[in-house]
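Mind having a look at this structure? Questions to follow.
For this depiction, one protein chain was excluded, whereas all remaining protein chains were kept in their positions.
Showing subunit A:
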Amino acid sequence: MGIDFELLHKIKGVIECPNPDKDITRFDANLRLFPPFIDNDVCPLTIKNTILQSCYLRNTEWACGVAVYTGNETKLGMSRGIPEPKLTAMDAMIDKLTGAIFVFQIVVVMVLGIAGNVWKDTEARKQWYVQYPIEGPWYELLVIPLRFELLCSIMIPISIKVSLDLVKSLYAKFIDWDAEMIDYETGIPSHATNTAISEDLGQVEYIMTDKTGTLTENRMIFRRCCISGVFYGNESGDALKDTKLLNAVAGGSPDVVQFLTVMAICNTVVPIKSKTGAISYKAQSQDEDALVNAAAQLHMVYANKNANILEIRFNGSVIKYEVLEILEFTSDRKRMSVVVKDCQTGKIVLLSKGADEAILPYAFVGQQTRTFIEAVEQYAQLGLRTLCLAFRELREDEYQEWSLMFKEASSTLVDREWRIAEVCQRLEHDFEVLGVTAIEDRLQDGVPETIETLRKAGINFWMLTGDKQNTAIQIALSCNFISPEPKGQLLLIDGKTEDEVCRSLERVLLTMRITSSEPKDVAFVVDGWALEIALKHYRKAFTELAILSRTAICCRVTPSQKAQLVELLKSCDYRTLAIGDGGNDVRMIQQADIGVGISGREGLQAARAADYSIGKFRFLKRLILVHGRYSYNRTAFLSQYSFYKSLVICFIQIFFSFISGVSGTSLFNSVSLMAYNVFYTSVPVLVSVLDKDLSEGTVMQHPQILFYCQAGRLLNPSTFAGWFGRSLFHAIVVFVITIHAYAYEKSEMEELSMVALSGCIWLQAFVVALETNSFTILQHLAIWGNLVAFYVINWIFSAIPASGMYTIMFRLCRQPSYWITMSLIVAAGMGPVLALKYFRYTYRPSKINTLQQAERMGGPILTLGNIEPHPRPMEKEVVSPLQISQPKNRNPVYEPLLSDSPNSSRRSLGSGAPFDFFQSQSRLSSSYSRNCKDN
């Protein structure tokens, strides 16, 4: 405002600002200064005048300001909030199982409570030594049920929460530590911000990905341009080396010069001069950076910016411009403009750049825009990003009049954004279009492979981008997103009106239904406009389409549309993962079940909002297939095991109550019970975080195996029923053997209870050992060390005269019958389990078992061809994917589990096609999870 330093402290004024809110992109306030400065002149204050809390100042020594909001009322403080806790599908399942166990517990308590009261009245009153009072108060009836409630309260393992939290944070640490997910270019490691949802990574069904900066490097390079109908850079692929253009620049062709001027000026770039005189640019947008740099190479050097005065050097001469207004870029307007005044001629010019549909329709009447449209299309087909550049000379009075409106709009407190957009619209018309720039954005390393692998893993990809349709399709083709004709087919949903969109949608849906049985890779493409209409009016049809389609490309979509699409898929009970890198992806990332941010060039906004941040898109493969899958498998085991061990001890207590007059006596003393839950049984299982059923390499080569996680095959009511049955069986084994081996003169309470407890501990050790796929030294330590620790701890207790179990453990360990009983319990308990496991493993193997065998026996997976499909009857809802079998005539090479050849697999499947398999998976898994929700 041009106030001297010395006077700064004398300023008095008022800032009119809105109530604190959390929108960090807006700050619509006004500043009024009191005399003697500027009397009652309203200065609009926007977010540009604001420094947010915990920001760093760069490129400036100091800033002078007023604290507007403080403490928790700052924008960051307000937006911090409590993020909505994300619950993994697995946690939801565990909660459901816990609920089921709770109901079971209540039933048991009620049955035993009633039985106890009946027994009390019929038997116990006769037992003079128990001295039941003949008549008791009515609440005596509740005593026995409450006793049983106490006994059965251990049925729901409390330790599971602690164990799960511990292992989950370890999963997150493994992601942080993973050396293979460090971006060596920047040295940024991957990071799991949300430590609680690693299992969900293994259950992802849909990935919604941003394009720019996520699939591509977001390193923009100016490649081609079209100025006034002349194409530059078409031969060499690099306009900067095109002699035609260089000559035109040298010759001072007015169109070209004007074009370069727009390239150089129409932006928010700040040039910084280093001490050596070299100029570097600080740009918020990579596109602008590319354009300014390209202009500089074409001798139009944006040299300096001093307040509002810009300095451009062109062919040795210096041209100065005064920036009058900047009409900011917004994703709705899709263009940005500057109004500048040529300091020499005094002419006022509007310079604009923007998306073709935001510029070309506003060309002045009579300008032929066909070549530009062609240029845009041509560039887009090459996967280049296009921008149209345009300008218009303004009359002095026109500008003045508009300027007032703009100022007023800029200082409104309500709906400022919308008002500004409206005012800008009044200026941005009748353009003289100068040309089209084409900027290349290279694909990141490993993107096609990553997408291919993840698609094989049965994950559906949706690309949500703000870019043009053609650019998006080109990128999609080049990164294996969609297959080229004839294997793939693109279905377009477009239309400007409701009817058109409706018709288009129905057509696509019809095609999709027909082709869903064909081995064709069908994807649909929709643009933001049609999407808006489809989501608003034809949500049901669009949802059906979304479920049918494995691949979709949504272009020209806004951040909120991205979030809506995620919401749509989530509402269909799909596990969604959103990955993006920029601020425009934040909403989608927060909305999705799992948000992954790429800490890329567009800053850390997305990475901060995300649950996981990775350096490069290709790490996603490892994140899902390795970390997600292992986390899922490990948690599946850990949670079910936790239930199993609690149930074993609880069943023994229940059985004991049948021989203790249904009175609710606890067989085990309280110390043993507590130590059993928190120590003896939870330590060995914690090391299951190191368990690997398959090596990382095998999983990467056979990503289809992820299906087991996606469909929830390792943790569902039927697997849980298996563990429930096992706990019942083991409880019977321990109980029956104990009471028979320690009958009559040996039936002393403390001894018998310790025999039963050690029987349980021995079984636990062998159960964990049997369920462990890979033993590291830590596993051995935990499993067998725990067994030793059990004896050491009990010896210590047995050495304390005051404890109830004084001398018990020494006494037992001296008896040969104790050790004979232990080995009997282990053999009787584990023998059937081992036999069953071996039988399944060998004669009814799951794909995981097959891969395990192949991996460990060495050699390629030759055996896969001979595996017969074995539907497991107990898991009806997920039967059909198992029927995927290898045709017998496969050539014995290392190949994925599934056939790529439609004919052969169709023969074996009936309707099979490679991705029909995936479709059925996702259908099944979704119907499965829906079933669960209904329950």
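Definition applied: a contact is a pair of C-beta atoms (placed from the backbone, for glycine too) under 8 Å apart; a residue touches a chain by one contact, two chains touch by 3 or more; residues count from 1.
Note that in this section contacts and distances are computed from a predicted model.
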One chain of this complex is not shown here; going by its UniProt record, which of these names is it: "ALA-interacting subunit", "PIGH acetylglucosaminyltransferase", "Kynurenine--oxoglutarate transaminase 3" or "GPI transamidase subunit PIG-U"?
"ALA-interacting subunit"
Residue, one of A:91, A:149 or A:178, that touches the chain absent here:
A:178
Option from A:337, A:599 or A:852 whose C-beta touches the chain left out
A:852
Looking beyond the chains shown, say which of A:154, A:737 or A:812 touches the absent one.
A:737
Going by the contact rule already stated, which one of A:132, A:281 or A:529 would touch the omitted chain in the full complex?
A:132
For subunit A, enumerate the residues touching the unshown chain of the complex.
123-124, 126-133, 147, 173-174, 177-180, 630, 656, 659-661, 663-665, 667, 690, 692, 737, 739-750, 752-753, 773-779, 801, 804, 806-807, 815-817, 820-821, 824, 827-828, 831, 834-835, 837-839, 841-843, 852-853, 855-857, 863, 866
